[in-house]
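One protein chain is absent from this view; the other protein chains keep their places.
The chains carry the letters A and B, assigned in the order they are written, with residues numbered from 1 in each.
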Amino acid sequence: MADHAIGHSVPEARPGMRFRLEGLGTAAVVALAWMALIAISAIHRPDFLSHQTILAIAFTMSIVGVLAVGQALVGISGGFLDLSQPTSLILTALAASRLLAAGLDPAFVIVLTLAIGALWGFANALIIVHGKLNPVIVTLATNFIGLAALFLVFQIAEAPIDSGFRAFGRGSFLGLPNIWWPMIALVLVVGFFLPRTRYGRRAIAVGGNRFAAQARGISLRKTRFAIFTASGVCAGIAGLLFAASSGPFTPASGTVYLLPVIAASILAGVSLAGGRGNIWLILLSVGFLSTVPTSLVFFGLSSDWQAIFQGAILIVAVSIDGYREKWVAR
Amino acid sequence: MTDAAAGRPDLPQSIAHHPVRDVVTGPVGSIGITLIVVVAAGLLLIGPRFLSASNITIAGQFVAIPMLIGAFASFALLAGVVDLSIGSMAGVGAAIFGALVLSGWGLAPAIALTLGICLVFGAINALAVVGFHADPIAATLGMLTGLRGATYVIVEAYGQSGSLFAFHEGLFAFTNMLVWSLPLIFLIALAVTALAAIVVGKTRLGRHVRAVGGDPLAAARAGISVPRVRTGALLLSAFGAGLGGILFVGQLGAVSRLLGFGLEFQVYAALMIGGYSILRGGVGSPVGGALGFLAIAGAANILDLSGISPYYVNIIVGGLLLAAVLLDRIRGGDAYE
Partner (left out) sequence: MKGKSSSPLHALAVVAAATTVLGVGSVTGAGAQDKFKLGMAVGGNPCCEWMKAQGDVARALAEQRGWDYMELSNNDDAATALKNAGIFIQEGVDAVIQFNGQPSANPALAQRFASANIPVVTYDIAQPGFYFVGIDNLAAGLAGGEALGNIIKEKWNCEPDLVISAEGASAGIVNEWRTGGMRDGLKKVCPDIPAEKWVSFESQGQATVGLPAARDLLAAHPDAKRMAVVGLNDGGVLAAINAAEQLGRADEIIGWGQDGAFITGDNVNPHLAGSVFYFLEGYAVYALRDVIDPIAAGNPPPLKDTAGDPASRVQPCPVSAEEAAKVPDMPERVKMLLEAPPGTTEYELFCPSA
């Protein structure tokens, strides 16, 4: 990956263009892997290609996908990793559930929940920017603190059983889950606007080479605040979808999402060093990674063995992608 | 991926400081101060028994194996690759060792085979990360998942109801042995840390590892084989995790399905307090890492003994993490911006 250092040392007049074209190689690898997986599974069991399978995979994709957008934004802009997503997911889901139970109008609930997510991201950004601390450590610490604090506040929560919100979370639209559509809308919109707006390009520039970006007059502080707040909003969206579609949850229910989200972000070509990554590819990486467990079930593997194969598949996938990146000209 | 960071022109690291002194003194001095504060708080809040041999033994026995694993894994961080699979590697090492002991293997052959298998897993990590240039976080994350599954399978196969009871008389005695009223494994972990510090700070090998992590291009131009150093670091990390797993079996007398689950977070949080970075190589010192472990262990011990509800422990540990890195920043350590 040494060529990135060289490639990014010259600030570009229009970084967006190159940014947009990047990642086609990764897209090809992941898409091929996904197709291969589906094909192998379908050959083994033809009833893999059923609507039920699509629903199952799509539900998994939804929450991971939304969180992956937030994680990717952080990565692309040079913020490395947001390790506090398990907390922000549950914090916002808790808020949504409690507000709904209190009888608030769903529209208000949505707005307030997103605001809480944004607040969390903003708080992280405050510590990062004013302490000039590494976001990895900061979000690791805020996650520790946040989870423990959540555990003091509640142990079990759930969206009200007979609410329209919860019914929404379980329904489908055009054959795909209701909660899938906000996810894809988010991916398409953010992916479209990131390289095409001033703010988006600034975030990419900061991620690619923050000193050059600073030299061009981009405010690092404002970018950091914007990005982490945006990540918090993504967590808020995910929290809403999570509360709507899941059963009763605990403070630690979000921990299980952290590693799959990071894997999806990396597999989508987001470089944790910053400046690289295509949001649209998240659809492919999350889709692929969500299909793996389901197809392993169709192969009749016990859950213990599933973990072995899931790990192996991830290693192989990122190895192929890394190899392609290093040796194949883009 | 860390190469991109290394390519940035004016990171404090690459301006003309004396590399050894700066890398080693900044964070270590800070974490030293943090540890002193923790010790002082302990003596104030708990009293003299905070530093009694009995209390140090309790905390020392708990922190010894993670510290040992961390000392080995820190070389990988230094070399610019992070191995997230150390927790599951310890788990699978424990499971393999436990299964061998149950099947009647002798101690030495069981240890040798366990470590050998862990080295194979480490080699797979190296193949992916160094050979194929896979992202280290994603690749070792895959290994984390895979090895966790392997641990499940072995414990299911050789144990009953999720527990693999593998009590080895000699190893149990060894891991619980006290020397000068302190746990032997704790002293060994400290000794390994000291050895690692000497290697990192004073040997050519250590300089090479830091160079590879700090600026791989420059290291390569200087004739250092970046792939070889990184491969060695990942193998060392796997070795340390396997060793930790074996010691866990000795200490606990059993392997559970979840042994080592989440250990990587515990280890890397402590190492990061001590100045390491999981995304950037070339920074950090083994002594700092050990002090990080001690500071966290000390804080947790204060909370255990002072009757504060256990649910507040993580809040305070998280706060300690932030305070420690903030202190380092204020003292002139690496700024994020």
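By our rule, a contact is a pair of C-beta atoms (placed from the backbone, for glycine too) under 8 Å apart; a residue touches a chain by one contact, two chains touch by 3 or more.
Everything numeric here is computed off the predicted structure, so don't read it as measured data.
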Option from A:Gln52, A:Thr197 or A:Ser219 whose C-beta touches the chain left out: A:Gln52
Hidden-chain contact residue, picked from the options B:Leu252, B:Leu279, B:Ala299 or B:Leu321: B:Leu252
From A:Ala31, A:Leu112 or A:Ala252, residue that would touch the chain that is not displayed: A:Ala252
Touching residues (missing chain, whole complex) on subunit B: 12, 17, 21-22, 24-26, 28-29, 31-33, 35-36, 39-40, 43, 47-49, 51-55, 57-59, 61-62, 65, 152, 156, 160-165, 167, 172, 197, 248, 251-259, 285, 287-288, 291, 304-305, 307, 309-311, 313, 330-333
Footprint left on subunit A by the chain that the document does not show: 45, 47, 50-53, 55-56, 59-60, 151, 155-156, 158, 160-161, 170, 172, 177, 242, 245-253, 256, 293-294, 297-298, 303-304
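To be clear about the criterion, only the chains that are shown with their structure count from here on.
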Inter-centroid spacing, subunit B versus subunit A (mean Cα positions, whole Å): 28
Contact footprint of subunit B on subunit A as seen in their complex: 1-2, 4-6, 8-9, 80-81, 127-129, 131-138, 140-145, 147-149, 151-152, 209-211, 220, 259, 262-263, 266-267, 271-275, 303-315, 317-323, 325-326
Residues of subunit B touching subunit A in the complex: 1-10, 124, 127-129, 131-135, 137-139, 141-150, 152-153, 156, 216-217, 265, 269, 272, 277-279, 311-315, 317-319, 321-322, 325-326, 329, 334-337
